[in-house]
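A single protein chain has been omitted from the complex, and every remaining protein chain is retained in its original position.
And then chain A:
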Amino acid sequence: MFTDEALDSVSVRSLWRKSQQSEQESRDCQTRAVHSAEAGIQTVFTTLSCTQTEPQDQATEQLLKQNHNEPEPLGLKDFLQRVEEAVIRELVRNARSHAFDGFQVNWGDRSQLVSCLHCLQHPISQERGLHVTSVSWSCTGSVIACAYGRIDDGNWSTERSYVCMWNLDRRGLSPSQADLVIDVPTAVTALCCHPSQPALIAGGLYSGEVVVWDTSRTQDPVLALTGMSADSHREPVYQVAWLPLQKKGEFGVLSASSGGRVLVWMVDSDQGRFILNAAYALVQQQVSHSSSVSLKARGSSTVGITSLALSPWDSDTFLVGSEGGLLLRCSFSSKVPAAAPSEGQSVTLRAPAVFSFRPHSGPIHSIHCSPFHRNLFVSAGTDGLAHLHSLLQANPLLSLRVSDSYVFQVQWSPTRPLVFAAATGQGEVQIFDLGHRSLRPAATIEQRGAGQAASCLSFNCQNPHLLAVGNTDGTVGVWQLSADLTEQSPRESSQLEQIAHQVAE
């Protein structure tokens, strides 16, 4: 029936393993042996050199000059041809456009008022009743120097006076106490600060001496003094100015006195004295009269100079105004010897007068050349009028009535070509704008206190909205001008040109 059976096992060969087994081969390799070698060296000679690039602008300057001779760079002609049409179209459109007529841009806060910022006084001078004879701003624009003396004194006086300086940018500014007070043995009649060195001030004294003070010295501020020598003036010095000399950066001092002399000095600071460089004398007979008014030669034949102006455009020309109302154009390079008796001077006197304008009817107190037009200047004197002259004509172009009394000083504004300010004997400062049609002043600065005159004024060239006015009661007012008196409008230069080209009738 049931018996044990032995069966063979059944096996299935794995196909997976066979298929997964891939071919195998093995190889090996080896690089050939690397050759190496060693060697040593040592330097026998050494040299050192360095290079540096030249400053850029020299290269560009040279390149500019070269290219005019060489053929033009590649593509310049094509570029210009392509661009020319577009540019010319824009130029023509621009010349006809009225888009910006009268449009003024407003970048900063504009002040509308003329206001008094400071009223500076020197109590000692005020007690003695001294007048302010001259004010001058330093070249940095922060320091104002004021000279005291008398403007109405005809007699020889030996009273002491002062030169006071205030630094307006200092925080502890005290209007009644000056930062620096210099004692002067006689009255100071003229003052001028150096155009580039803030510590030097030149002054002219009533005794005829010319002084340069160096305010950086603590001990004795007097740097140089002419003293009473044969070279110096004998009459009060009414104007001093710093004159640029031939060598760039050097300045000499020019002084003019009512003795008819104009002297140019060089400052010798080591020895503390002045060396006379050139001397000019104005004598009645040598003044050329181009007008029909004949002046009889009186007793003294010298022409007393009361004001002088240097021209910023032409270093050879200067203008002189005299006590008798003569207004003359003079030249530094004139070689004509003067007909005045020489009093043992070291330099021969020359007659500088070249052209004579129509005379005023009184002493001329102030002349100033326009910083914007080479031919215009303004002059004012005791007749109460401010005359606008052109250097090319004898008659004035315009005469404006400033006040009913004397006019002591006129000065052009350093920023607006058409504006000038005049200090009057009634205490007011009138500011005129030639762009306005009317002949009335654009602004009037009235000072408190009747019966005192404004004897001098000075615009601040660094901060053009400041104007300093010195009065006969011993105070100096620093005024801030409104924006429309200091900001130039677009067409002023061309208006000034038109005024200059008018022919006086």
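FYI, a contact is a pair of C-beta atoms (placed from the backbone, for glycine too) under 8 Å apart; a residue touches a chain by one contact, two chains touch by 3 or more; residues count from 1.
Throughout what follows, contacts and distances are computed from a predicted model.
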For the chain that's not shown, choose its UniProt protein name out of "V-type proton ATPase subunit", "Transcription initiation factor TFIID subunit 6", "Par-6 partitioning defective 6 homolog beta (C. elegans)" or "Dynein light chain roadblock". "Dynein light chain roadblock"
Contact footprint on chain A, counting only the chain that is left out: 57, 60-61, 63-64, 67, 71-73, 75-77, 79-84, 86-88, 90-92, 94-95, 97-98, 100-101, 105, 488, 490-491, 494
